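Omission of a single protein chain aside, the complex is shown with its protein chains in their original locations.
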Amino acid sequence: MMLGAYLAYSLIGRFGAGPLGYWGGVLLAALAVGALGVLLERTLLRRLYGAPELLQLIATFGVVLLIKDAALAVWGAEDLLGPRAPGLGGAIAIFGQPVPQYDLLLIVLAPIVLAAMWVALSRTRWGLLVRAATEDREMTAALGVNPSWLFSGVFFVGALLAGLAGALQLPREPANLNMDLTIIADVFVVTVVGGLGSIRGAFVAALIIGIVRALCIGIGDVALFGSVVSFAKLTLVAEFVVMAVVLVARPWGLYGQPPGPSAIAEQRDLQVPPGRRFAIAAALLMAALAAAPLLVDEYALVLGADMLIFALFAVSLHFIMGPGGMASFGHAAYFGLGAYAAALATRSMPMELALIVAPLAAGIGALVFGWFCVRLSGVYLAMLTLAFAQITWATVYQWDALTGGSNGLVGVWPAVWLSSRVAYYWLTLAIAGGAIALLWRVVFAPFGYALRAVRDSPQRAAAIGIDVRAVRWAGFVLAGLAAGLAGSLYAFSKGSISPDSLSIPRSIDALVMVLLGGLQTLFGPVVGAALLAWLQDTLARHTEYWRAMLGAAILVLVLLFPQGIVGALGAAARALRQRGIGKRAAAA
Amino acid sequence: MKSMASLIRYFPIAIAFCALSAGAQPIKLGELNSYKTFPAFLEAYKRGMELAVDEINRGGGLLGRPVELIVRDDTGSPGDAVRVAEELVSREKVDVLMGTFSSAVGLAVADFAKQRQRLFLASEPLTDKIVWDNGNKYTFRLRPSTYMQTAMLVPEAAKLGKRRWAIVYPDYEYGKSATEAFKQQMIARQSSGIEFVEFAAPLGKIDAGPVVQAMIDAKPDAIFSSLFAADLAKFVREGELRGLFRDRPVFDLLGGEPEYLDPLKDEAPVGWYVTGYPWYEIDTPVHRRFLDAYRAKFNDYPRQGSVVGYSVVNSAAAAIRKARSTDNAKLIAAMAGLVVETPFGTIRYRAIDHQSTMGAYVGRLAIKDGKGVMVDAKYADGADYLPSDDWVRAHRPAN
Partner (left out) sequence: MTQPLLAIRGIAKAFGGVQALAGVSFDVGAGERVAVIGPNGAGKTTLFNVLDGQLAPDRGSAVLAGRALIGLSSQAIARLGVGRTFQVTATFASMTVRENVQVALLAQRGQTYALLSPLRARLADEAQSLLKQVGIDSLSERAAATLAYGDLKRLELAVALAGTPRLLLMDEPTAGLAPPERARLMRQVSDLARLAGSAVLFTEHDMDVVFAHADRIVVLNRGRVIAIGAPSAVRANPEVRNVYLGSGRDPEARDA
C-alpha cells in the first residue's frame, strides 16, 4: 500500500503527468506491488504455512519494518505529494456543494473493483479453486491443481489491489512513511467487521466506518447534559468503536460465518509439568540475576529491569494465549492501565502501596473487557481485545485532566530507598520473578488444567461440568492483573508514562516476544522478551537503519525457529535423547 | 596565493590535530531523538549538529578537548527515551544530554533529568509545559514554544478584525495548546464579538474531505491551523478543491518551514500567514556564513531542523566555554542567562524559566519558480513574545 503510493509517485514522475503517463504509472505501480507480494509469498510466507498462523502475522510485521526503512532510504524522508489526476483536478457542484471530481471517480471505481473481485471468485474456475483451497488444501491438490501457485495468485491479486489503493490515494495524500501503520489496522478492522471471507461484508463495513467518521466530523462539538461532547475527537477511534459494537452484537462480523475453533494452530503437544530440574534451573537463574549488580555496569541493570518487566508482560500474554488459547491483540491495554494507575496512585499514597494497588486497576479493566471477549473466539476475539485496547488508548489520549493527554504523566519515581538503579533492579527481579513463578504454578494447578481443558475441547469441558466462559474470564483477569503489575513496574522505572505504553506497537511487541520464544513452551516468552528487548536496544544503538535490522532479525528467527526458540531447542533436545536411546538399544 | 589561502583555511585543523594527539579525552555531547519517527525534520537536524561539531573541532575544540557527538534513536517512545538517556548518562558518561522532538518524550526526559539531577538541553519539543508548568532546574529549552510561535501570528490576525474563526488542529498536545493560545490571545486583543469553531483531526490521519466540508458549512471569516506534514498537504489539497480558502485569510503555524512547505511544491497555498524558515530571504551576515558552510558541506540547503541542530550544539559549547568546565553543576549555572550566537542572531537562555529567546520568521506564502516560498518575512525575536515574569513565577514550580 505505502509502496504503491511511492512507486506511483516515481513512475508518474518518470512518465510525465499526462493522462497516459499518469494512469500508466498507477497501473504499473500496482503490478509491481503485486509482483513483490508474490515474491514475498514464495520466498517467505510459504515456509511458514505449517507454523502457527500468528507467526505469519509476525513475519509480515518484520517485512513492514524492512520496507519502511527501505522506502526511507530510497525515497528520502520528505513527504512526496503526487500530481493530481489529469482532467480530474477540479470540483463539480452537486446540490450546491463542491465535490472533487477525483472523489467521484473513486466512488465509481470502488464498486467496479468489488464487482470484478466477486465475479472472479464466484464465476471463474480460478475463484472456485481458491475457495476450495482455503477449505481443504490437500483435497485441491488431489484434484490435480497446484495449490502453491494458487496461493501465489491470491497473494498477487491481494498485493496488486493494495498497491492500486496506495497509488490511487496519491492525489489525495502525499506518500509518507506513516502510511502503512495507519492503513494496516484499518484494513484488519474492516475485514473483521464485515466478517472474514465476505467481500460484501468488507465493502459494507468500509462504508459504515466511513460514514460514521464523516458524521462525527460533521456533528462536531455538541452540548450534551451540560458539557460539551466533541464528536470530532471520536474519529480517533471511530472504526474501533464500530468494531466493538458489531462484535459484541454479532460475534462473527456482519456477514461472517462462525470460525473454526481457534486462531492458534491446533498444536496440542503434551504439556508436562516442570520437574525438579526445571525448578533448580530457575532458582539458579534467579540467583545469577540477583548477583548481576556485582558484575555489570549500571546501564546493564536498567536494561535488565526492562527485560524482566517485559518478561512478565510476555508471560502474562502467554498465559491466556498458550494455556488459554485466546490470542490477544490488545494486551497493552492492561499494561497501560497498570502503569497509569500507578502514576495516579502515587499522588495519594506511598509508592510501595501504589505498586500493589495499580494492578487491580488493570484487573478491573480485564474484568470488564474480558466479559465481552471470552464470548468470542479466534481472530474475532483477538480483534475485540484490540478494539478495547484502542478505546482505552483513545480515552487516555483525550482525557487531559486525568491522564495528561498525549503528554502523559511525569514524576512517577520510586520511593527514595528504591530509587538507585541497583535497588530498583532488585525490586523488579523479586516482583517480576515472583509473579512469573506464580503464573507458572497456576498453569499446572487445577485452574491451569481447567483453562487448558477449555482450550483443547470446549465441548468436552462443558460436558464434565466446567463453566467454559467463567474459566476463560478468570484466566483473562489473571493475565490482566499480571500485565498491570508489569505496567506499574515499568512506570516507576521510567518516571513517566504516556499513551504509547498502551498503543498497538506495544501489543505487537508482546506478541512477537511470545511467538519468538515459543508459544507451546513455558520458558519461551521469557527468552523472547529478553531477546527482543536486547535486540531493540543494541540495534538502535549501533546501526542507523535499526528498524530494518530489527525486521530482518525477526524474519530470520521466525524462519529458523517456526516453533519459537525454546520450542526448537526443546525439539532438538528430545531428538538427541531419542538418538541416544536408539544407540543404546542398538548396542544392546 | 592560493596555497597560502588553503594553508590558512587548514590551520585550525592542524591545531585540532595537535589537541587530539595530546591525548585529550573528548567532550561528549549525548543526543537522543526520534530520528526514524520524524525523519523529515531530524535528518536535517542531524546535519546541523554535525556542521557545528565540525566547526568547533576545526577551531580547536572546547577547553582544548575535541568534541564528540553521540547520537541515539529514542524510537519516539518516552519509555524507550528514558532508557536511552540512562545509557547516555551512565554508560557513555556524556557531559551534556540534549535533544528530543515530541512533547511527550521531551517531558519524560526532562523529568528524568530532574530525578538524576543532570543538565538537559531540550532542543525541539514545542510544549509550553517543559519550561513553565513542568519546568525544572535542570532543563533548558531552545526552540520557541507553541505559545510563542502562536503569539507571533496573532498581531497580524488581530489586525484583520475578523469575527468568526475556524480552528483546525492535530488532536494532541501541540495542536491543543496552539488552539488554546490562539483563542486566549485573540480574545485579549480583539475585545468583542469574536467566536471560534474548532475542528480536531487525528494526528497524521486527517479525513480531509469531511473536515473541509464541515469547515465550509461553519462559514468562518478566517482560519487558524496548526496542521503540519501529511495532514497539512491533505488539508491544502481538499481545501483548494472545495474552495474553502476563497476569500478567507488563513494562518498556519510552522507552515513556512521547508520541511512542510517544500512537499507542496507549486500547490503551496498563496497568501497564507505562516511561521517558518525562509533561508533564501535571510540576509544577515551570521546566516549567510551558516548557509554557505552548510551548502559547502552537504550540497543541500538547510531546513528548520538544521538551524535547531546547529544551534543546540553551539548552545552546549557556549555553556562549556562559559563554565570553563564540563562539571554538571557548573554547566547548569552557566546555562542561566547564557548568550549564544545562532544563524537567527544572538539568543539568550532566560534565567527565570530556562527558555531561550530564539525566534522564528513570520511571513506569507507565495509561489516562485514552481516552489512555495515565504515572502515579506520578518524575524520575530522570541524575547518579544514571552510571557511576563510575573506570569512565569505564577506558573512555574519553584525549583
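Note that the chains take the letters A and B in the order they are written out, and that residue 1 is the start of every chain.
Basically, contacts are C-beta pairs under 8 Å (C-beta built on N, C-alpha and C of every residue); 3 or more make two chains touch, one makes a residue touch a chain.
These figures come from a predicted structure and were not determined experimentally.
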| query | Of the chains that are displayed, which are in contact with the missing one across the whole complex? | reply | A
| request: Tell me which residue among A:Gly76, A:Pro111, A:Pro273 or A:Gly434 touches the hidden chain in the full complex. | output: A:Pro273
| field | Touch with the omitted chain, as defined above, among A:Ala462, A:Ile508, A:Ala552 or A:Ala568 | value | A:Ala462
| remark: Had the left-out chain been drawn, it would touch chain A at residues 268-271, 273, 438, 441-442, 444-450, 452-453, 455-457, 459-468, 471, 474
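One rule holds for everything that comes next: only the chains that are shown with their structure count from here on.
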| For chain A and chain B, what's the span in angstrom between their mean Cα positions? | 34
| field | In the complex, chain B residues that touch chain A | value | 35-36, 39-40, 42-43, 72-73, 75-80, 82-84, 86-87, 90-91, 103-104, 107-108, 110-112, 115, 127, 129, 134, 171-173, 176, 197-202, 204-205, 207-211, 213-214, 216-218, 229-230, 233-234, 237-238, 241-243, 259, 262-265, 267
| Which of the residues in chain A come into contact with chain B in the complex? | 69, 72, 77-81, 84, 89-91, 97-100, 103, 171-174, 176-178, 182, 213-214, 217-218, 220-221, 230, 232-233, 235-236, 297-299, 302-303, 306, 397-398, 400, 405-408, 410-411, 413, 419, 421, 490, 494-501, 536-537, 540-541, 544, 546-547
